[in-house]
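The other protein chains are all here in position, but one chain of the complex has been omitted.
Chain IDs A and B follow the sequence of writing; residue 1 opens each chain.
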Amino acid sequence: MPTEKLMSPSEALSLVTDNITLGLGGGPLAMNPVALVAALILQKKEGLRLVVAPIGGFAADLLIGADVVDSVEFAQLGFEEFGMAPSFRRRSQDGSLRTLDHT
Amino acid sequence: MGVPFMPVRGVIGSDYTKVRPDFRTVKNPYGHDDILVVPAVSPDVALIHAFRADRYGNCVVSSALDDALLARASDKVIVSAEEIVSTSELTSSQRGNFVSRVHVSAVVHLPGGAAPTSCGTYYRENEEALQRYLAAAKDSVLFSAYLLEFCLRYQHGGDPS
Partner (left out) sequence: MTTPGFAYTTEELMATLMAREISNGETVAVGTFSPIPASAALLARESHAPDSEVFIMGSRDWWPFSEGSLEFFNLAQRRRFDFFFLSGAQIDRQGNINLQAIGDYYRPKVRLPGGAGSAMLYYMVRKVILFKTDHTVKSFVEKVDLVTSAASSPPALYRPGGLHQVVTPLAILVKNAETGFLELRSVHPGISVEKVRANTGFTLPAFGGHIAESAPPTAEELTILRGHVREAVTPIYPAFAKQAFGG
C-alpha cells in the first residue's frame, strides 16, 4: 500500500518552519484553509513569505494581521462584496508588509 | 513546472516593471517582439483545503479555483479535508479536481476547516463571522485578543452555522 499520510494538525504543520515561502489555496471567501492557518498562527511562526494563488482574502488576511508574514505575493487580495482585506490594507499602508504585486 | 521563468503577455508599459525588478523584458526568441518573463512561483509549503481525501494524500479540490495548480507548484503540500474516504470512493464520486498523493505530504481531517469561508456544497460563507472579523481587524490592539480567541476556536474546524 502507499505511504499513509493522515496525521494531526500539529504533526502536519511541523513542515512549516520560520522564513519559508508559504502558499495558500482558496479564493477570497471560499475554500480557505482557515483551520490550518489558525493552528499555524498559534505556533507563533515568523518571517513567512506568503504567496496567494492568485486571488485571495480571508486566510491571507488572518496571517498578515497575525504578523506571521513579512511579505505577500498576490494578483489580488480582497473580501469581495465585504470590501478590502483589513490587515492587508493596514500593514501595506504602515510599511510593515512587503507587497509583491503579481500581474 | 521546474523551469525558472515563464513568459506573460502584456504588462510592459505598466509600472509592474518598476515595482517588480525581478520581472524582465526579453526579446521573443521565436518572433520580433518584446515579451515579459516572470520568475517561477514555487512555495516551500502550500496549505490547501479539500472536499475529500484518502489516507495516502489523494484528494479532490475545487475545480473553480487554482488549488490543483498550487499543489503541483509547491515543494510540500498540507491538505485539510472535510472527509476522509477510501481511495475508490474518492475517484468514483469525484466532483472537483483530483490531486495525486504524489504532491501531498500530509492530510489532516478537519471538517469545517474552511469556515468561516465557504466550502462548495458543504457550507456557505458565515457572513456574521466575517463581519466580526472585519470589525476586529480595524484596530491592531483589539485584534490581538480577537485573533487568539479566533484561532483557539477555529483550529479544529469552525462551526459552519
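Assume contacts are C-beta pairs under 8 Å (C-beta built on N, C-alpha and C of every residue); 3 or more make two chains touch, one makes a residue touch a chain.
Please read all numbers here as calculations on a predicted model, not as lab measurements.
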Contact partner of the left-out chain, one of B:S42, B:S63, B:T87 or B:S144: B:S63
Of B:D34, B:E89, B:D139 or B:D159, which one is in contact with the hidden chain? B:D34
Absent chain, residues of chain B that touch it: 8-16, 19, 31-35, 62-69, 97
In the full complex, which residues of chain A touch the absent chain? 27-28, 54-55, 74-78, 80-81, 84-85, 88-89, 92-95, 99, 101, 103
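Operating definition for what follows: only the chains that are shown with their structure count from here on.
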In their shared complex, at which residues does chain B touch chain A? 8, 10-11, 16, 19-20, 23, 36, 38, 41-49, 55-57, 61-62, 64-67, 69-71, 73-74, 76, 78, 80, 84, 101, 104-110, 112-120, 125, 130-131, 133-134, 137-138, 140, 143, 147, 150-158
Listed in rising order, chain A residues that touch chain B in their complex are 1-9, 11-13, 15-16, 20-27, 29-42, 51, 53-54, 57-59, 61-62, 65-66, 73, 79, 82-83, 86-87, 90, 100-103
